[in-house]
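All protein chains of the complex are present and in place, except for one that has been dropped.
On to chain A.
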Amino acid sequence: MKAVCWHGAQDMRVDNVADPQILNPRDAIIKITSTAICGSDLHLYGGFMPGMQAGDIVGHEFMGEVVELGSAVTNLSIGNRVVVPFTIACGQCFFCDSGYHSLCDNSNPNAGIAEKMWGQSPSGLFGYTHILGGYAGGQAEYVRVPYADVGPMVVPESVSDEQALFLTDIFPTGYQAIAQCDMQPGDTVAIWGCGPVGQFAIASAKMLGAARVIAIDTVNERLDMAARQHGAETLNPRDVGNTLQIVEALRDMTAGRGPDICVDAVGLEAHGVGPEYWYDNIKQSLQMETARPIVLRQAIMACRKAGTVSIPGVYGGIADKIPIGALMNKALTIKTGQTHVQHYLKPLMDHVERGDIDPSFVITHRMRLDQAPEAYDMFQARRDNCIKVVMQP
């Protein structure tokens, strides 16, 4: 089969590899009909995530048709059209039972490595480093899906591929970023990063009743989408300046209170201006920190007293100069984590089916799987106003 394989930084190739097989009783094989490139795939493409090996099949946003089932999977049938959560979860451990599927105790075969890095291991993920299991991803013609009796969800006929595809990751990820914050009536939500996850966070904040949403990004097309689609107010850091000036601007926009909920939907490759950005850039390239936590600093500094900082943006290792004094003295709450997709899949599918939201609004490019290297390059450079690429094998 054809599959998109990582061969190093800035080096994605479409390789011919052997088809996947059923290896465990709870496995299924899915023939992929639609697959997308996630912003977090760009962290792999940029070479920022440790634990990748040349030849790894990438991709964790995919859906398709069930073509083969392991002996223990009885709730699916051959031919079912399914979306597959990017978090791999057994459904039967303490964390899955509690709705924390991205913290599944059992799905990471390399949990020992993750424990060395993070103390405890989260769940395995498709196509996202050997630290999280080394599972082959879904930017391919076929994929092996473990625990298929728990993860994949059958898509109603009335819902198209493009409407269902983002239930695998970015819609629930944006939704969880808001839902985990205990939002109160009248709350203002500031969201850094208006890529696809940011767009769904904005949409979810509106859906869950935020009084105001402030969208922050350096790319004007993304701010336009946020304003046009969800009526968000916008702030472009390029027009404002450095971290202190952004914090001041947000304080002014909220009459001195600061946003009640601050969402870092950017993660480890944040951009900034001046000495702060140079500092992080140098430390990151010398591998003295794995992240440039510029947005995280801004979110903590800007957040209202006793407010919540929510971090759906991806981080891998360590970061410097976190304003711990602001965090402590303002009594902030931090909410973060990979997304418990299985927990949100059903209610969000219902929203889509009822027509409350059409997630396909983020798609800017439709391409063939063969064009993946070109698509990565374009998405990384934000060329051609690229926000979201969907590919078909």
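Assume contacts are C-beta pairs under 8 Å (C-beta built on N, C-alpha and C of every residue); 3 or more make two chains touch, one makes a residue touch a chain; residues count from 1.
Keep this in mind: contacts and distances are computed from a predicted model.
Looking at the choices "Acyl carrier protein", "Cyclase-dehydrase protein", "ATP-binding protein" or "PadR family transcriptional regulator", the name in the UniProt record of the chain not drawn here is "Cyclase-dehydrase protein". Of the listed positions A:24, A:245 or A:392, the one in contact with the omitted chain in the full complex is A:24.
Here the missing chain is touched by one residue of A:28, A:90, A:362 or A:387, and it is A:90. Only one of A:146, A:307 or A:393 touches the chain withheld from this view, namely A:146.
Note on the undisplayed chain: of the listed residues A:12, A:49 or A:136, the one touching it is A:136.
Hidden from this view is one chain, which touches chain A at 17-18, 20-21, 23-27, 57, 70-72, 88, 90-94, 97, 105-112, 124, 130, 133-136, 144, 146-147.
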